[in-house]
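One structure is given below, represented as structure tokens, and several questions about it will come after.
Only a single protein chain was left out; the remaining protein chains are all shown in position.
Note that the chains are named A and B in the order they appear, and that numbering of residues resets to 1 at the start of each chain.
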Amino acid sequence: MTSSKADAAREVRSYAIGYLLALLLTGFAFGAVYWRVASATTTFGIVLGLGLVQMVVHFRFFLHITLGKSSRADLQLILFSTLIIALMVSGTLVILFNLHHRMM
Amino acid sequence: MSATEGAHPGLNIAHPHAQAQEETETALFGFWVFLMSDAVIFALLFATYGVMLPATVGGPTPATVYEIGPAFLETLILLTSSFTFGLASIAMKHDAPCRRILGWMGATLVLGLAFLALEVRDFITMFAQGATPMRSGYLSSFFALVPLHGLHVAAGCLWLVVMMAQVVVFGLDGRVRINTLRLGLFWHFLDIIWIALFSVVYLQGLIR
Partner (left out) sequence: MTEPLWPALLGRFGWQDLPFVRAWADPSLSEIIGAGAGALVVVGGLAVVVLITWLGRWGYLWREWFTSLDHKRIGILYVVIAFTMLSRALVEAVLMRMQQAAAINAPGFIAPDHFAQLFTTHGSIMIFFMAMPFLTGAINYVMPLQIGARDVAFPLLNAVSLWLTAGAAGLMMVSLVIGRFSTGGWTGYPPYTELAFSPDVGPDYWIWAVTLGSIGTTLSGLNFAVTIYKLRCPGMTLMRMPMFVWTSLCTSILMIFAMPPLTVATALLALDRYLGFHFFTNDLGGNMMNYANLIWLFGHPEVYILILPAFGVYSEVIATFSSKELYGYTSLVIATMAIAVLSFTVWVHHFFTMGQSANINAVFGIATMTIGLPTGVKIYDWIWTMFRGRVRFSVSMLYSLAFMMTFVLGGLTGIILAFPPLDYLVHNTLFLVAHFHNMLIPGLLYGMLAGYHYWFPKAFGFRLDEKWGRISFGCWVVGFYLAFMPLYVLGAGGMTRRSQAVFEPAFRPWLYVAGVGALVLLSALASLFVQLWVSIRNREANRVPVGDPWNAGGLEWSIAAPPPEYNFAVIPTVNDRDPFHGDKADGDPYAPPKRYEAIAMPANSMTGPALGVLGAVTAFGLVWHMWWLAGFGLAAGIATIVARSFVRDLHRTIPAAEVARIDRHWRRDIRKAKPVGRAVEGTPANRGLAEVEA
């Protein structure tokens, strides 16, 4: 059970994969903006999408949040928090933009 | 319980000590909860930023004050620092010699400080252009959101220094391991916030 060196190598490889994926996703996002690949709204959509994927990469490879049993409680907490945050942020944006629109 | 306080807690799953493992899990879960409350604070600052983006009041706008180069460099630095901290965590988990652990922690610290230095330089440049938080609602929201992240990184750097000192003084005892794990959660979490930051603030502002 103590093949520590092999475990360590596997873990380093996992972090390295996460790092590489994150680099790629970052590069694509910055590239999309720098080289103006699409219209403003589409580009922003691409940026947000890539950002979301990169967050998942960080959660999976750096924070070890998987669908497995050991991180179940953490995953439930993160998903619940995401729900609350989505409610609060979307509510704020909808309400304030509605108010802005009605003030103009 | 006090007799085993100094023993290795449940990082090494190979030699599980049930109670210490539970303590580690409880400590880490508690820290996750704290991070989620922190995430709500950041989320609302992001929402406020979104609401106040149009409030430029004839002053500097995102397009005029953001620069893609420094933002990209800061992103790379912070991402790499996450990687180096990961290597430090692995070294600690597998009882590597303290020098190796301190080496990776030190690398993380250097990268973190470099990130902060670049960010401060960015702010000074903005101030020189008249883009201060007192100029408009938009700039106020920028200077609440981005420096809050920066303050967190600064706190993380201080925490890193403290952890490195404790590794030297106490070695890899139970508390040092748990607190290093918590610092790891904190550091990676800050990188996740940065993803949102560079996407929603810098890249959105630089899209033409």
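In this text, a contact is a pair of C-beta atoms (placed from the backbone, for glycine too) under 8 Å apart; a residue touches a chain by one contact, two chains touch by 3 or more.
Keep in mind that what you see is a predicted model, and the values were worked out from it rather than measured.
The chain not shown here is touched by just one of B:108, B:141 or B:204, and that residue is B:141. Those residues of chain B that touch the chain absent from the view are 1-2, 5-6, 22, 25-26, 29-30, 33-34, 36-38, 40-41, 44-45, 48, 51-52, 55-57, 133-141, 143-144, 158, 162, 166, 169-170, 173, 175, 179.
Interface residues of chain A facing the missing partner chain: 73, 80-81, 84, 87-88, 91-92, 94-96, 98-99, 102-103.
Quick note on the criterion: only the chains that are shown with their structure count from here on.
Averaged Cα coordinates give chain A a centre that lies 15 Å from the centre of chain B. Contacts from chain A toward chain B in the complex involve residues 1-2, 4-5, 7-8, 11-12, 15-16, 18-19, 22-23, 26, 29-30, 33-34, 36, 40, 43-44, 47-48, 50-51, 54-55, 58-59, 62-63, 73-74, 77-78, 81, 84-85, 88-89, 92-93, 96-97, 100.
Against chain A, in their complex, chain B makes its touches with residues 14, 29, 32-33, 36, 39-40, 43-44, 46-48, 50-51, 54, 68, 71-72, 75-76, 79-80, 82-83, 86-87, 90, 93-95, 185, 188-189, 191-192, 195-196, 198-200, 203-204, 206-208.
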